[in-house]
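With one protein chain held back, the other chains of the complex are shown just where they sit.
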Amino acid sequence: MTPDQLKLLLDSVKEGTVPVEQAVERLRQLPFQDVGCAQVDHHRELRQGMPEVIFGEGKKDEQIITIMGAMAENGSNVLVTRIDADKAQRIQRTFFGALYHANARCLTLEQRPAEAKGRGTILVVSAGTSDLPVAAEALVTARFLGNEAEHIYDVGVAGIHRLLARHEELAAASVLIVVAGMEGALPTVVGGLVDKPVIAVPTSIGYGAAFGGIAALLGMLNSCAAGVTVVNIDNGFGAACAASLINRA
Amino acid sequence: MTPDQLKLLLDSVKEGTVPVEQAVERLRQLPFQDVGCAQVDHHRELRQGMPEVIFGEGKKDEQIITIMGAMAENGSNVLVTRIDADKAQRIQRTFFGALYHANARCLTLEQRPAEAKGRGTILVVSAGTSDLPVAAEALVTARFLGNEAEHIYDVGVAGIHRLLARHEELAAASVLIVVAGMEGALPTVVGGLVDKPVIAVPTSIGYGAAFGGIAALLGMLNSCAAGVTVVNIDNGFGAACAASLINRA
Amino acid sequence: MTPDQLKLLLDSVKEGTVPVEQAVERLRQLPFQDVGCAQVDHHRELRQGMPEVIFGEGKKDEQIITIMGAMAENGSNVLVTRIDADKAQRIQRTFFGALYHANARCLTLEQRPAEAKGRGTILVVSAGTSDLPVAAEALVTARFLGNEAEHIYDVGVAGIHRLLARHEELAAASVLIVVAGMEGALPTVVGGLVDKPVIAVPTSIGYGAAFGGIAALLGMLNSCAAGVTVVNIDNGFGAACAASLINRA
Amino acid sequence: MTPDQLKLLLDSVKEGTVPVEQAVERLRQLPFQDVGCAQVDHHRELRQGMPEVIFGEGKKDEQIITIMGAMAENGSNVLVTRIDADKAQRIQRTFFGALYHANARCLTLEQRPAEAKGRGTILVVSAGTSDLPVAAEALVTARFLGNEAEHIYDVGVAGIHRLLARHEELAAASVLIVVAGMEGALPTVVGGLVDKPVIAVPTSIGYGAAFGGIAALLGMLNSCAAGVTVVNIDNGFGAACAASLINRA
Amino acid sequence: MTPDQLKLLLDSVKEGTVPVEQAVERLRQLPFQDVGCAQVDHHRELRQGMPEVIFGEGKKDEQIITIMGAMAENGSNVLVTRIDADKAQRIQRTFFGALYHANARCLTLEQRPAEAKGRGTILVVSAGTSDLPVAAEALVTARFLGNEAEHIYDVGVAGIHRLLARHEELAAASVLIVVAGMEGALPTVVGGLVDKPVIAVPTSIGYGAAFGGIAALLGMLNSCAAGVTVVNIDNGFGAACAASLINRA
Amino acid sequence: MTPDQLKLLLDSVKEGTVPVEQAVERLRQLPFQDVGCAQVDHHRELRQGMPEVIFGEGKKDEQIITIMGAMAENGSNVLVTRIDADKAQRIQRTFFGALYHANARCLTLEQRPAEAKGRGTILVVSAGTSDLPVAAEALVTARFLGNEAEHIYDVGVAGIHRLLARHEELAAASVLIVVAGMEGALPTVVGGLVDKPVIAVPTSIGYGAAFGGIAALLGMLNSCAAGVTVVNIDNGFGAACAASLINRA
Amino acid sequence: MTPDQLKLLLDSVKEGTVPVEQAVERLRQLPFQDVGCAQVDHHRELRQGMPEVIFGEGKKDEQIITIMGAMAENGSNVLVTRIDADKAQRIQRTFFGALYHANARCLTLEQRPAEAKGRGTILVVSAGTSDLPVAAEALVTARFLGNEAEHIYDVGVAGIHRLLARHEELAAASVLIVVAGMEGALPTVVGGLVDKPVIAVPTSIGYGAAFGGIAALLGMLNSCAAGVTVVNIDNGFGAACAASLINRA
Partner (left out) sequence: MTPDQLKLLLDSVKEGTVPVEQAVERLRQLPFQDVGCAQVDHHRELRQGMPEVIFGEGKKDEQIITIMGAMAENGSNVLVTRIDADKAQRIQRTFFGALYHANARCLTLEQRPAEAKGRGTILVVSAGTSDLPVAAEALVTARFLGNEAEHIYDVGVAGIHRLLARHEELAAASVLIVVAGMEGALPTVVGGLVDKPVIAVPTSIGYGAAFGGIAALLGMLNSCAAGVTVVNIDNGFGAACAASLINRA
């Protein structure tokens, strides 16, 4: 509810067209919907500029279907992240138009074309072959949110020439999402080469003292390239949300 | 060295106006300067859009003076962060025009007016009185880098009405830097209210299980508000660099 | 054994109706029962005001059945927590009247109606859909212990209006149990809105730097809302025990 | 602002006695006061039943004096925690009536007698001599908030008879705050003896693998006595706030 | 090889009954045996007073059979720890006389009666039903090493009377092994009641902030009962070895 | 109070020589003494076979003097650990006979000769020069408790021959306390050479990844020499208490 | 591309035999190959002296086959690490000549004999039976890279004589790789016996406070034997790479 809407409501109260009791009620009823297991936030798109997204991990089929249904009826496009192939297939039986992105472990239901909002290209850069799923989640999300998005892969810092060879593509992006596991040094090197915002995504790739992504996370938080910001381990989705907010005119 | 410059050099080699040996030399000589304790990177402003900044902590007076001198001679504006009042005062004896920002523990030397580059306002939001120094570092840095910057303070989530009362200011910013210690929940609440990029800065404020900022850092990395990105504990400087890159046209 | 009972025993010794040897024996025999794998504490209900509860995780069918049997024979109501559907079903073959609460992963055997002891309502507030099982464990336990208990769900702080809309229900409770994973900020916001005791329950929901609930736990321990207390990760049962002790007249 | 106040405001708007613009303004102006370094929350006492308290650590003299002044002018009693003797002495020069509690490291300014609110006694139980300051902070806070409060000290679990000898005092309390460092086992033993809410406070006492209170904190979170809740390390203040909320009729 | 044996060897060299080359060889050949995957240490029983024991976890059937065979041929009794029922059953096909202890997950092969060496009774005390397997490993090991050993179970500190009722048995032991998970407070309470060595064994029982036994381990290391020593999490075997060394005349 | 004393008391009650009220009182009055800041446990020597010891760290002069006074009046020998030279000197002004052990940072007051209780020698073995203070604390404590005690120092495992050369002394001890920082490997090597109980004491010596003794602590807990038990970091006192209990006939 | 090659290229440009555009292109085209999921780095052998190696864990069959194919076509020998028997068998259907090393979990395809490069023998020393797979990975890798390599196993420090008996073999090696889990003390003891480089490999063997290899890792980083260096937990491959670089003339 915007300030204008608030003023309109109060004018109506003053004019007597809206009774006091009803105004009290409306002031506390914001547009979300109780679907039994969740409060679907139809208002988020207005408030935050992107629709609510369903985090699939740990949710049961019925829960996802219920929430998707409420959103679909409301006319929204829907994105489900962290959903495996089996669960996705079962849900596609209810939502025929839903599309499963295997690499990214995402399910999308696009009822209307994503309206292009970005002013430039979001470039996803990833370090090793094993980082591909997280990079894919970022790519799918960025495009779902109405952005141009591209991908450079397997350009780890132990063979720095592979990265330097892509310098022009790096320079052409408006925002960069850099995905890396193990020691997580790639965002620092990229951050030192470009003059654009860099969002670093640590991945849980590695073993031993990688500690499920802690090594990469700490590396990125301590980046000596000023201006690099970081999201949670394996959080390709969150990186794409941030990149999308940045990429808007 | 840009691709154009590279082509020009190779043309010169072809035409014989530049001997091969000299070209080999130039291809490996990039514009940084060895000042004895550091390699001053005069090139960074071109490459990354912001001048090199001196991290003052742990550096001796002479080291700071040497590096500042090399930068000042080159005509750059200079920012020194994490510098206490005593050290700053001693350095001001060499650089008369340098200005000390006590709250932010920063020293600036502005030889030419910072050229305004941002397209909007960077808003720094901080949680408690003890978070003020980190917020101040972000403010000073953001302005040094040519941005409009404002500050809302003491709006912690335990008295949520203080924050909600500032909703319009929040909505008017182009980028937000949200600074909080203890449980670090403020960026999530702010991120849920606006549709702009939010950069979260955990501070080392707190005691016991705050673990010097770890609690706040983890809280911010796990923010349920999609699109919040995070920098290192107490890193107001880094947050402002990121915000500045985002704020440019 | 209460002080009165002790005095009575000593009087009997003095009067010679209880021989010294027998008194020595009784002074060391407190009313618990060895059932082979456990010492069932029939005395707890008198001493602590709530019956012993069986923690089902890691216990074998036979162990649970033996302990339940000893308690049932003694006339107690029985609560088994952390028990999966399969194990519960096998145990229900022995105890026909036992009821399985699937969401809460609890089994209850109520031989007499739970006597209503609370002076108000215990309100369970949970953040995300994935936090529901922990909230359900708290609800089942609170009711088992003789309290009125209600539930508000999916009111995470990234959409703060969903929570504010329930302000009256929050204010009406006598104790609040607030369940949240990820950054665990919900108890702080709730604690800032009400003047009643708030018990925070971190959940293991999240990934990456959530570290199985550590992020939420630390967030809650560092809550800037004074008066919030915390229990172990996923410990809905313990929160309900504490709430029940608080809720008594 | 209560629901009744909201209704009154809207009635006034309807009747025309309050112009719409003014109502909009009041709806966003809640009663806090900007004192330059903080937003003093005069509203907290109404909202949460206890006045705002000043956390002294890391605040400068001027900041404390400014905030105390705003609160004192408003007629509030004032409590400053974590304040050392030197700083307290300097502040007492401005506020003559302020009283310093050396053991507890607290400063209180009581302008009107604390109105007795509790329905019973809050009992603080502490384990070792070194835990006394944290226990004292809890005692001072509990009394400041209008409660009867008593103290049992040096009753660590390695000499369990010292604790058992105080059984009647334990049983007579309405809420217990149990303070312990090292292995932090005392709250579990106390929790097993009484049928009242127990709030556990880990202290940073110990060395080596005590890790500044982590051992005690973990011990308390894993208490096998159901119903024990925990606050942050050394947080005697927070424990007393929780106990005070519980102790009210 | 004992000092006496060394002297004997050197005497033999002097007398010429042992050639120098052979003495050199013997001085470097100590009595262990290469069985392909391991160096079986037949010498350990002489050197350390207990035979080598096979840690079964992670070893393949063939590896265990090979090592057991080499030990059995040498006339030793054999103990295999951390071995599940299936693997044990397969190995019993080769060693008919081997006995599987299901609770303790141990396999023993006793070729000659364990010679009784202890001067008193080793008492194993355990806290909860879930700690039984670790306690059982300690019991089986203690008896295998020639000690009298008894067991008191389910005497957790939240119902302290269950423990106090067994005071005489506690006092009668010559060494105590105290096994507990969760907050691990039992060894401290026991250590405060007896004047005998107490060995504490943390178990991995618990959830959330139990962190797989870390809470119990830290609690025990910080025990305020002087004289408690600690072994690794779940290491019932190691505790029994230490107790056995202590129990010898 | 022993079982015999209990029987005597009950006999007196039966015979009427002790009134019931007095018996009730005595059953709850165990022999400890409230000295204002502590409950001095005069009973410990009977119960645990060693007198209460004062942990000096963090205690004020007055507190130590008060507790020492109560113990001295009772005729006990007194040991204060973790006390620096200045504080000790101030306390010696009150207790002239007290002796300060500078290396061990201990103060002892022996009013009667320590009665020799041990059946053999406690041998303290330490790794590096920096581990000497912890070893000294163990030595002073062991002797204070009535044991013969010796010391072998600077025999770290990186020069294994230094240790092997002392083999006979190792073999002659009845209990060994092995003190080491850094990687903490010494107890394992010693444990593999002897057939006596080995108590490992990690020290906080080291830097970087030594983490204040964590590396040594973990090394010792994971010792592959069965029968090694461990105490807290730098806890020479606790190791000597355990060794003393073991060393008694 | 070597400096010589660069000079040659520039000479060609000068002479006009290579057009400027083509030179620009070549300067940015280094010899790696995009195979769809990876950038195969054919250049590494020249640059680093060893071929690129495929880390098998988490890679799908198709990805491994694609990368192996690109390398095989280029004439390289191929090593795949961390690959289980099933996956290896499926891949052998495509590459008939590939050899699976079960203990080491490695697959090798040798198209030309590994050219012997080392100047001495790499000796792998391992502590327990469970450390064998990591040791085997080191052995296979060392030989694949053209080195002589030998293995001493089951020489843990708890039976130090087993190690001392192999002193000559230790002394004869040119580089030593020492593999150990649990407390990880073996590299320190070995490092104290030889005058050659020692590379320590912690393994994830152990339980409880071994924390998946952290105890061993910390032990090795804190080794008191100067000159020991460390690689990641279970990283036999990396240790062999380092040893191979050291072993070259």
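Points worth noting:
Residue numbering begins at 1 within each chain, and the chains themselves are lettered A, B, C, D, E, F and G in the order written.
To be clear about the criterion, a residue touches a chain if its C-beta (ideal position, glycine included) is under 8 Å from a C-beta of that chain, and two chains touch if they have at least 3 such contacts.
Please read these numbers as outputs of a predicted model, since none were measured by experiment.
In the full assembly, the chain not pictured is in contact with A, B, E, F, G, by the touch criterion defined above. One of A:Val201, A:Ile214 or A:Ile233 touches the chain omitted from the figure, and that residue is A:Ile214.
Contact with the chain that does not appear here is found for just one residue of F:Glu57, F:Glu110, F:Asp154 or F:Asp195, F:Asp154. Only one of A:Val78, A:Met182 or A:Ala243 touches the chain withheld from this view, namely A:Met182.
Residue positions on subunit F in contact with the hidden chain: 129-130, 132, 153-155, 159, 161-162, 164-165, 167-168, 205, 207-210, in rising order. By the touch criterion stated above, the residues of subunit B touching the omitted chain are 28-30, 32, 37-39, 41, 43-44, 55, 57-59, 63, 67, 202, 204, 212-214, 217, 232-235.
Touching residues on subunit G toward the chain that is not drawn are 3, 47-50, 53, 168, 192-197, 199, 217, 221-222, 226-233, 237-239, 241-242, 244-246.
Basically, only the chains that are shown with their structure count from here on.
With centres set at the average Cα position, the gap from subunit B to subunit E is 59 Å. Subunit B and subunit G have Cα centroids lying 41 Å from one another. As a whole-number value, the distance joining the C-alpha centres of subunit B and subunit F reads 54 Å.
Annotation for subunit B: residues 3, 159, 164, 191-193, 208-210, 221-222, 226 touch two or more other chains. Contacts between chains form some other arrangement here, matching none of path, ring, star or all-to-all. This structure has the following touching chain pairs: A-B, A-C, A-D, A-G, B-C, B-D, B-G, C-D, C-E, C-F, D-E, D-F, E-F, E-G, F-G.
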